[in-house]
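The complex appears here minus one protein chain, its other protein chains still in place.
Labels for the chains are A and B, by order of writing; each one numbers its residues from 1.
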Amino acid sequence: MSLKDRAWFPIVYMFGITLLLSTILIIFGTLTRKRVKENETVAFERAVLEALPIDLPAAVTPNQIHSIYVSDIREANDSSAGALRYVKEDTLKGFALPLEGPGFWAPIKGVIGIEPDGLTITGIAFYEQNETPGLGGEITKSTFRDQFKGKKIAETETPLQIRNPSEALDGSSVHAITGATQTSNRLAAFLNAYLLEWRKQRMDRKW
Amino acid sequence: MVGRKKTKDVVLTAVWGENPVFRQILGICSALAVTNLVLNTMVMGAAVIFTTALSGFTVSLLRKYTPRIIRMMVEVLIIAFYVILFDQALKAYWPDMSGNLGPYVGLIITNCIIMGRAEAFANNNPPLLSFVDGFSSGAGYSLVLICVAVVRELLGMGSLMGIPVPFFSSALWDRWIIMVMPPGAFFTLAVIVWLARTMQKDTEEKKTKGSK
Partner (left out) sequence: MTSSDSSMLHLSIILFTAVFTDNILLARFLGMCSFLSVSRQVKTALGLGFAVVFVMTFTIALDWLAYRYILEPYAIEYFRFILFIVIIAAFVQFVEMAIERYSPVLYQNLGIFLPLITVNCAILGASLFMVIREYNLAEAIAFGFGSGVGWMLAIIAMAGIREKLNNALIPKGLQGPGITLIIAGIMALAFIGFTGVLSGR
């Protein structure tokens, strides 16, 4: 009777194969885990820097992003109401407010940059989204994001409007993406909720 | 060693004659969703080729030792192993792409083509030939999906691989947003399958006529 015909052979065989393949995977997983974590951190840091008025070189490396972030970005404090602070030469240059809310397919996570006056938007960036590429996914493109620069947070119930592309714009509204009504609506909903809350908290602190 | 003619035959049947997508519309679930951008489709295709080729090779290498009753389990395990490797590598070295493809890389495990090639070919053929077979099946499959992606991205977004195409990105062309959305994938694939089948029918008829 050969080895292959024994009753225990399939079990030992399966066990051996599983053990071998799992070992390789665990080694590979452990080797890459640090990198995966770093990717996530850098994605967030990049979004913060992109939302603020910071000029990043075109081919910026993850290390550069990290070092700029570490040197210029400070934790939130009482007056910033949950927003990170951009501090250069001991003066406050802006706020970076992290946002998070449901998109059409999966959660959208991003950062909105605001000037020290607490009114003017310096930019917006997203570091996690799974919207339809080419439609909702366009929120990560500069054509959409650049619209936010210089807009004012209005003193109304919707501080920042995302309007139909055919409508006229004013100082606190931007155009939605054609064909991505759902993404635009959802983004507008949670973006405004965050801005309202932020404004309220800052008001409370002032008085 | 593998004869050159045999290798060529294997490649030709896998890519055209027995192309899994044209013949049975097998295994499109794991990839059709990412066909609205050519670049995403190419990476997805690379993942499929990587998995079919290497799993074919490994299954074939082990075919003499694997007990019959646990054959399927071993095959699934090997396929899953390669898929996880690819997924993890993508996460570490190309995080943006990993995010774009979402769960679809993992779904390659349930792609019927890979399991089908392992069962039908790798189980009875030497490792190198199985590698070639897996590679070509994967390539044939990717080719069809890239065709779908080219049509969808061009008509829907006026670009190819993110680069605007002259006429289609201009104001003269009204972008077909429906092509970027799910129905576009169904329509495009249907038309491509239709064309391919009609062409294959013609050649088959010619062959039978010629032999008479």
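Operating definition for what follows: a residue touches a chain if its C-beta (ideal position, glycine included) is under 8 Å from a C-beta of that chain, and two chains touch if they have at least 3 such contacts.
If you're wondering where the values come from, they're calculated on a predicted model, not measured in any experiment.
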Looking at B:42, B:109 or B:150, which residue reaches the missing chain?
B:109
Consider the whole complex, including the chain that is not shown, and state which of A:64, A:120, A:182 or A:201 touches that chain.
A:182
In the full complex, chain B touches the hidden chain through residues 24-30, 32-33, 76-77, 80, 83-84, 87-88, 102-103, 106-107, 109-112, 115, 178, 181-187, 189-190, 193-198, 201
Interface with the unshown chain - residue positions in chain A
22, 25-26, 29, 33, 100-102, 105-107, 130, 181-182, 185-186, 189-190, 193
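What we mean here is this: only the chains that are shown with their structure count from here on.
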Indicate the whole-number Å distance between the mean C-alpha point of chain A and the mean C-alpha point of chain B.
33
The residues of chain B that touch chain A in their complex are 36-37, 40, 62, 65-67, 69-70, 73-74, 77-78, 81, 84-85, 88-89, 91-93, 95, 99-100, 102, 153, 156-157, 177, 180-181
Under the stated contact criterion, what part of chain A meets chain B in this complex?
4, 9-10, 13-14, 17-18, 21, 24-25, 28-29, 32, 35-36, 39-40, 43, 106, 128-130, 132-135, 178-179
